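One chain of protein is taken out of this complex; the other chains stay put.
And now, chain A:
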Amino acid sequence: MVVYSFYIFDRHTECVYSKLWARQDRPISGGGTSIRPISDASATSNGAPPDLGPARARPARLSAQDDAKLIFGTIFSLRNMVRKLGGPDDSFISFRTGQYKLHYFETPTSTKFVMLTDTGTLNMRNVLHQIYVNLWVEYVVKNPICPIEHPGGEGVANEKFEMGLETFVKGFV
């Protein structure tokens, strides 16, 4: 399995952490119709930019910030829709497209953890929960120097958290 990227959104809907892993070489399959979550330089140079219709001309490569915004918009709407359909305790676990699978975990404090992997990956909810318990709470929340809120991601990307995440992701790939 391959992990493409990982995002954390706080309760103020802000992206406080994002990490992209360099994508391994693999053939670009499928049509160009789905929006690719990460479009690194090599992918854009090989493949045609996603066709979004004539109405909206888009640059071929979205900035990381726009990626995060798009992802937040997607999970936010999906989560609200799922709750309307399945009751307030329901939450979606993942969705997949032809290109990727998005895994989602939200804590009762509205911190949202999102991971994008290849489509063959099994359920990652536990993994995201582990990241919350063992990395987020331990190294970010409990770090007394780290601010409680993370405007602009301040205080999140500390060394312990970064290293922990790196080891963790390597560990199950």
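Here, a contact is a pair of C-beta atoms (placed from the backbone, for glycine too) under 8 Å apart; a residue touches a chain by one contact, two chains touch by 3 or more; residues count from 1.
Heads up, the rule we're going with is that contacts and distances are computed from a predicted model.
Q: Just by its UniProt name, which of "Exoribonuclease phosphorolytic domain-containing protein", "Cell division control protein CDC91", "Trafficking protein particle complex subunit BET3" or "ER membrane protein complex subunit 1" is the chain not shown in this complex?
A: "Trafficking protein particle complex subunit BET3"
Q: If I consider the whole complex, including the chain that's not displayed, which of A:1, A:81 or A:137 touches that chain?
A: Of the candidates A:1, A:81 or A:137, A:137 is in touch with the missing chain.
Q: Touching the absent chain: which residues on chain A qualify?
A: 11-13, 69, 72-73, 76, 88-89, 107-111, 129, 132-133, 136-137, 141-142, 148
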